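Structure in structure tokens, see below.
Every protein chain except one is present and positioned as in the full complex.
The block that comes next holds chain A.
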């Protein structure tokens, strides 16, 4: 039973046991026998453990035991805490005497604790006793806890008997054991905690020795602590025990006292000298003594000084092993990384991976091994053979041809070949060298050169394309001119001109701009190098046409004319010295002289060709005329009279047609009207076309300019102007009579009246601002009309809504539906819907809340509104899809039935709905894809071939192996 009992003791109880034992020590021995007997009846009701201890240690101990365990624990903890720092000096040496183990465990004890296994102590003795077969009473108590209560009395008796048998009780040995045992348990726990800490901190690489030291010291400290507490306890409620102080004798050394008790701070370790001290005194151990001496000194024979550190606890060892193993496997596993990555990234995986491809014969092989098998093949073969078309024959033929050549010819060929090769090689080297050049400017220049060249070449190769290209360039140039980017008008340019004189870069940029400007100007002249253009450039450009005499002549005349002009201009300026009379006379004379020379020259020319007669007058007249009293706008090389007359005719026609319209809108005279109008437009445009050839490309520009032109004309002819305005007024009157409101800006309101109005507006200075759209439309329409006007309008069934013919039609229709206020109704409906759809705000104000009531209370002026967030689901008027579409109401309500086809959140791999919807946009079905794409899209990620063994993954190039 002994062993069992011991194991059944809770560690606490054991601790208390120890405490008691330490305090009581030997002087209890005598008193115990008597005291225990006295206390017997009291203890019957107590638990067995307690009883045990009580019986052994007597009354005073029992008093200690009276405390509840909880209390004690608390106290223990408290005291440990407090005494570590405060109560150190209280502890006296006498309090912690150590008891000789030999003394402590006597024969009687051996009897008593026969069944206890004392580790590393007198196991032999126990064995011996067991062998002897001495049966003790305790063995009967095996039945366990259930029988405890029943057997209490019996046990008590037994204990009494035991105690009576005990003569000199020395519990020390037992105590020592209990002590060490409990120590171990506790320290184990502590170690565990420590280890855990260590694990956390990952500081595993602490030296074993250090660890062991730590451990030992920790254990020691634990002991200390405990002892202190125990001492304290003793001190606190065992005043009469002070007599213990007198017992100061040292305990005797024995195996049982190896774990030494330290007094206060001094650490007492068992030295070798301690162990062999006894030997020193005795004789007959000389050999051993010598050996030990050598060991101790560490002198000649051995270097042993320190004992080997204790091995680490098994768990830690294992953990270290595991860690090492982990490192190793981690390294091993990296070899799989590339292949796993590759497989993960692969679109499809086809198993078995790396299956050998089926052998496919090449064409050559097929041809070489071809044997005609079918009849048809045989037939073909035979026919070929008949005609001698066989591979072999062909080869032979070629060889023969080669052999026919003479030696020289062959030589020549070889030479040629060599030369070609040489040239190719050089070219290659050159190209390589050029390709290596990194200079940006060089590249730029080269690129430009290339482009220029290409344009020239293009002109040679494909004149049409070249023209197009040129046209493009021209338009770009025109745009450039329009934007005036090349002029120093931009903000930056101005700034640069002002401040940037010192900055080299900005200066360069400015010069570059100027150069560009110059270039553009020059290029325009280049392009328009027709007869009526500026002299300086035309000289350059017309060099090639020098053989054309007429041109030269014309040029000469032009020059003359200009000279004359200059002179005439100079005449007015003459002031000062030149204004004096004698000077004037002199110049007059000189002029006459030159005039004569000119005349002579002209006469000469005339003599050469009669045709120049007319030309003779012309230069004096000057071919330049101003358009529309505008000094900035000129018409070159064409008599203005003609155009003016044309305009006049047009205007007459126009006015006439307008009057027709006015007088009889319902009459069917529209065709004439239409024609006249179109002719009018056309003539105007064509006029301009001829005049400004380089603007020809952009019709809209023509139109705009033609409009301007129109304006000019109309300014000249105020009469027509008035008529038009009159007409307009009349029309407006008509409209108001009809009672139909028409807003020009609205897309809806389309009608010929407006268009007519627009037209008339255009002819005048339009006061009503028009939206861009309508003008654009207008221009488009016009341009289309322009194209179509040369084809007679045979089909009159369908009429363009914007034609003038629609005027009466429109009126009729307007009358027919005059009562239906369709637009107003629609707008009202739209307004209602907009209001209905607007987000509604919740008013959460509660009447009476947050304000005072009663007599004489003024109502707050500003009523506080407690507003919640607007209810979800509405849409603001400005955010509607139909904000800009006045003729459309778009339903903004949610379609709830469709909700089930929508995803409520963005699916996993995608981060934004844009990404997700991007993945949706390409449909997968066969209806929308070619078969190939469809199959590719729907191929599963993993394809396994049926009936094949799929081998486990293997590494082709294990990297870790390479490392090692």
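In this text, a contact is a pair of C-beta atoms (placed from the backbone, for glycine too) under 8 Å apart; a residue touches a chain by one contact, two chains touch by 3 or more; residues count from 1.
Keep in mind that, in the parts below, contacts and distances are computed from a predicted model.
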Identity of the absent chain, which is to be given by its UniProt protein name, from "U three protein 7", "Ribosome biosynthesis protein nip7", "Ribosomal RNA-processing protein 42" or "AIMP2 thioredoxin-like domain-containing protein": "U three protein 7"
Residue of A:383, A:593, A:877 or A:890 touching the missing chain in the full complex: A:890
Residue of A:274, A:462 or A:914 touching the missing chain in the full complex: A:914
Interface with the unshown chain - residue positions in chain A: 345, 347, 747-748, 750, 780-781, 784, 788, 791, 793-795, 797-801, 806, 809-810, 813-814, 816-817, 820, 822-823, 825-826, 829, 869, 871-873, 882, 885, 887-891, 893-906, 909-922, 927, 929-930, 932-933, 936-937
